[in-house]
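Every protein chain except one is present and positioned as in the full complex.
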C-alpha cells in the first residue's frame, strides 16, 4: 500500500462510495455510536475545552522544538542500546528496514497497525525482498487476506466490510468453516496469528508517540497485538512520522487520554505501553531495537502555513463526525489518510496533481475542527488549500470566470443594485411557477436535485420595501403595532414557500392564520 | 551491514544531523540542541481530575469503571488472598499457571501447584513457552488507576512482557494503597523516578481489562490477541 490507494478519478471513487449501501450503513451507524461514546468520555473529563487547549499547547511546543526533541530522543534510544535512523524519504525508510531484516536473514515479519508504514510502502518492499509480512491487527489482517484491500478508516481499517464479507474472505483464503459471528471470526484469527507472533523473527510497529527524555516509544492499542509484536520477535523495528513525539511521560499521558477518548470513547484503551530497547537482565523484549523516523514531506508541511496539521494524533475523530465521509466512505478519498485530516494532509504529501479535489470534498461545516482534540483548524486548512489551488491556476476556466465575476459583483454596490433590478426578468425564461427550472453552470448543479425560488421583482424586494417605509413618518413607528406597519408596507412576501406556490407570491398577506404555506404540494418538477 | 562500528557511528551522526538541520530550517531558525524547557502548561485539568477523592472513593471509581471494561473485581484481604485466587483459578478452569517473580507472592505466603514464575534464570524461549501454555497469569500491580480501571506494571527480570499477553486469563492483585486517581499520577511518578536517575524497566504497561476489538462491524469482541478475561483482586 502507498499513500495512493486507487487510480480512479475522484468522481468515480465518490460514485462507487455512494453506491455502496452496506458501507454507508456501516459508516453511519459507526459514526452515530462513536459520537455518543466520544461525547460521554469527553464530558466525563470535566472541562474538555481545557483538555483540548492543553493538548494543543503540548503539540505546538513539541513541534516548535522538534529538532531538539528528536535529537534528545535519539540520544536516549542509542544510550539504551537501540538504533535510530532518520529517513528523509519513504524510499530511504523502507530500504533501511529491508536492510535490517536482511541483515538478520529474516523471512518472517509480524506487524501491528501503522499508517506510516503504509505511507512508506514498507510491506511491498519487504515482500519483494522475499519476506512474509503479516498484519496482526484484526482489521488489517482481514484486509490483507482480502488481497490487500485498502483501509478506509485510520482507526477501524475494515469499517467498510460486513461480517458476511469477512466470513467469505476467511472461508476462501483460510478455509474457515465457521459462521459469521464476530467472536468466532476473531477467535479464528487469534489462533492463526498466535502462531505468527511466536515464529516471527522481526516485529514491526508504528509509534503513537516517542518519549524524548526516556528514549522509548508509546503504543496505544486494544487488541494486544502491538505488545506481542514488540515483545516476542528478537528484533523490533518501530516506525514513526517525525512529528509524533512528546517531551516526557507526563505529556504523553495527556495526549493518550485525548487520543483514547477521541478515537473510541474509552478512558484508556486496554493496552497503553511505553517500550524501548530491552534492559540488561530482562528476559523478553527485543534484543535489537530500531527506530525509523520518517520525514517524507513533513518538513515541508512544518515550514508551510499548514504546520498545524502536524499536531494530528491520528485519533480519527474528524472522520467520525464528517458528514461527507459519512456518505462517500474512506476509499473515495483515494488515500490511506481519508476524512477531513486526509483531505488536508494527502494533498500535502501526495501533491495537487492527484488530490486537488479533496479540499473541496467538504461543506466546511466545521464539525472536524470542533471535535479535533488538539485543535487543528481543519476546515480553515481546507480553505487554504482551495486558495493555493486557485492561485496556482489549477481551477477550471469556467470556475475562474464565474468566481471573478462574482467577486466583482459582490464588491460593487452599484452592480448589485443593478442585478436586483434585473434578476427577476433575467430569470423569467428560466423559471416556471416562481421557480427556476433550468440554468447555466452552478444553477444546474443546484436545480438538478433541488427546487430554487425565482428572484423577486425589484419592487417586491426587501430593499424597496425598506426604502418606501423610510418615507413613513418614523416618529409613528414606536407606537405602531406590527399590524399597522404591515398595512403601510407593500405586501410583497416572496419568501421560499411563497415562491414555489404559483398562487402565492406578491399580494399575499401574511396573517397569523395563514402561516407559512406548505411547499411541495404543487408545481413540483416531475 | 558490514560497516565497522566507527563508520556506523559517523554515518549515524551525519544521518541525524542532516535530518535535524533540515527540521530546524523548516522552523526558520538555527538548530536547537539544548536549553529547551517545557513551558508552564496553561491548564492543570489533568492534575485536578479526581485529585481530591478519598481512597475509599477511588476504590468505588475503580470498581465502577471495571464494569465498563468487562473486568471482574473481587475484594479480598491479605489473609483471604490465597483462597480468593484459588477459587478464581478454579473458575477459569485451573492451570497451567504462570506468575511474575514479584516478592509479594512470598510476602503474602502465596503458592500454587505446578506454577511457573517468570525468571531470568530460565531461557527467553522457556519463559515464552510457559506463558503461551499458561491458562492463567497472576501479577501484582505497581499502581492502579481508578478512573480508567488500569493496572500499571513495569518490566523486570522477574516480570516479562509476554507474561501479560499470552495467557488466556489474567489476574492482577491490587493493594488498595496503590490506587491513584488516574494516569497522571502514575506517569508523573515514573517520570520523577527516571529524572532522578533510576533505571526504569524497558517496558511500562498500562493494562485496562482484557484485550478487545471492534474491527468487525464496530461490534465489541472481548478477547482478541491478549487475554480473553481479566480479574482484579483488591486487598
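For clarity, chains are labelled A and B in written order, and residue numbers in each chain start from 1.
Everything that follows uses one rule, which is that a contact is a pair of C-beta atoms (placed from the backbone, for glycine too) under 8 Å apart; a residue touches a chain by one contact, two chains touch by 3 or more.
Just so it is clear, contacts and distances are computed from a predicted model.
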For the chain that's not shown, choose its UniProt protein name out of "Acyltransferase domain-containing protein", "Lactate utilization protein A", "Na(+)/H(+) antiporter subunit C" or "ABC transporter permease subunit".
"Lactate utilization protein A"
Indicate each shown chain that the hidden chain touches within the full complex.
A
Contacting the left-out chain: of A:105, A:175 or A:411, that is A:411
Check each of A:46, A:178, A:351 or A:442 against the chain that is not shown and name the one that touches it.
A:442
In the full complex, which bits of chain A touch the chain not displayed? Write them out.
11, 14-15, 18, 32, 321, 323-324, 326-328, 360-367, 369-370, 383, 385-391, 395, 399, 403-404, 406-413, 416, 419-420, 423, 441-446, 448-456, 460-463, 465-467, 470, 477-478, 481-483, 485-486, 489, 492-500, 510, 512, 515-521, 524-525
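Here is the rule we go by: only the chains that are shown with their structure count from here on.
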So in the complex, which bits of chain A are touching chain B?
26, 29-30, 33-34, 45-47, 50-51, 53-54, 57-58, 61, 64-71, 74, 78, 80, 83-86, 88, 99-100, 103, 136-139, 142, 156-159, 161-163, 166, 182-183, 185-187, 189-190, 193-194, 197-198, 213-214, 216, 222-225, 227-228, 230-232, 242, 247-254, 256-257, 264, 266-279, 281-285, 293, 295, 299-300, 302-303
Under the definition above, what is the set of chain B residues touching chain A in their complex?
1, 12, 15-16, 18-28, 31-34, 36, 38-39, 41-43, 45-46, 48-49, 65, 69, 118-120, 122, 124, 127-128, 132, 145, 147-150, 155-157, 160-162, 164-166, 183-184, 186-188, 190-191, 194-195, 199-219, 221, 223-227
